[in-house]
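Below: the structure, in structure tokens.
A single protein chain has been omitted from the complex, and every remaining protein chain is retained in its original position.
Note that the chains are named A, B and C in the order they appear, and that numbering of residues resets to 1 at the start of each chain.
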Amino acid sequence: MRVAYADTDRAQVVHHATYFRFLEAARMELWRENGFDYNAFEQTTGLGLPVVEARLRYRIAARFDDLLEVETWVSRASRASVWFEGIVRRGNDVLNESSVRVACASFTDGTIRKIPDQLLDACLEPGHGI
Amino acid sequence: MRVAYADTDRAQVVHHATYFRFLEAARMELWRENGFDYNAFEQTTGLGLPVVEARLRYRIAARFDDLLEVETWVSRASRASVWFEGIVRRGNDVLNESSVRVACASFTDGTIRKIPDQLLDACLEPGHGI
Amino acid sequence: MRVAYADTDRAQVVHHATYFRFLEAARMELWRENGFDYNAFEQTTGLGLPVVEARLRYRIAARFDDLLEVETWVSRASRASVWFEGIVRRGNDVLNESSVRVACASFTDGTIRKIPDQLLDACLEPGHGI
Partner (left out) sequence: MRVAYADTDRAQVVHHATYFRFLEAARMELWRENGFDYNAFEQTTGLGLPVVEARLRYRIAARFDDLLEVETWVSRASRASVWFEGIVRRGNDVLNESSVRVACASFTDGTIRKIPDQLLDACLEPGHGI
């Protein structure tokens, strides 16, 4: 993942909010690799997976044009929510460590729903750190 | 309008894409002043006003914590589209001049629609430069 | 603080990363009220206050055009770092609760520095919840 000019701020490093972009993209790719099409899921079920909790540790600043690697995996998953751990690396350096919890909600009325099987299966696929 | 840290980039100035934020907010306030509630309009009609064309001239860079003034007014309006002129100022300095054209589209099928009277009226309100 | 169209995402709510914008703006205003000019601080000292840790709980989604109130105050402060608590409200509803820790770093070499007195004083000003 290449750091864009637009991702940086006046301190000449990546703005702290931008890491959510990186982590979101990594979750999408994890699902895609596990055969779960999040876009189709939203459109066919009317359900979404909003972030309900997040914890981030910023260790080293990323900079413009850096090539970053974002690793993500599920540490806990239930019908209520799924925790994604994330590590953003530049070469051997760990820049950011995070835990992001998503729940499942209906787009039409905003109510919280049980996480469907197809999503849990895609999260619990072996080989992604559980 | 106060420039946020998140609005800046590594060049220590406001990123060129951020001016669209300023202009969008100014259009919303113009409508609000003219008694047109854009949010309610979207929800009751299922129509939106996407930007279909934009021209921007960047003259002086805005910086973090600057207090900017954004003036906007309608220069041309028809059933097909409305042109908003915009000027971003810091004190007496003109930082950015722009023309942004919006059309009217249905959210459900994306098709272009005629701009409703209530919106045209709100754009053509006297005292905003037409 | 008015929610902009650009702050929302396809789920028709405010994107989770956007709350960092709200919280950052609130910290700046807290400092400003306490007589601490963060912008001048950066320029005269060559020091900045990067976010090094953050925890956020998203309880209710903010939506386009909402008028939000963001309350922030310092819960702990030392020479090493300062914790800001934050609450984003819409009317009586608490939408988001957060804790954000900032440290002090040199822009020239990125090294961590002690937080200067003037900043600690501005954080510990009475009447902001300590």
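One rule holds in what follows: a contact is a pair of C-beta atoms (placed from the backbone, for glycine too) under 8 Å apart; a residue touches a chain by one contact, two chains touch by 3 or more.
Treat the numbers as computed from the prediction; the structure is a model and nothing was measured.
Considering the complete complex, the chain that is not shown touches A, B, C. When you scan B:53, B:69, B:93 or B:121 for touch with the missing chain, the hit is B:53. Between the chain not shown and the residues A:65, A:93 or A:121, the one that touches is A:65.
Across the interface with the omitted chain, chain A contributes residues 2, 4-6, 20-21, 24-25, 28, 38-39, 64-65. Although one chain is not displayed, its contacts with chain B can still be listed: residues 11-13, 15-18, 20-21, 42, 48, 50-58, 61, 107, 110. Take chain C: the residues that touch the chain left off the picture are 5-6, 8-13, 15, 17, 63-64.
By definition in this document, only the chains that are shown with their structure count from here on.
Contact topology of the protein chains: fully connected, every pair of chains touching. For the criterion of most C-beta pairs in contact, the winning chain pair is A-C. With every chain reduced to the mean of its CA atoms, the largest distance from chain A is reached by B.
Here the chain at the heart of the shown protein, by mean C-alpha position, is C.
For the pair chain A and chain C, the distance between C-alpha centroids works out to 23 Å. Chain A and chain B have CA centres that are 32 Å apart. Residue positions 11-13, 15, 17 of chain A are each in touch with at least two other chains.
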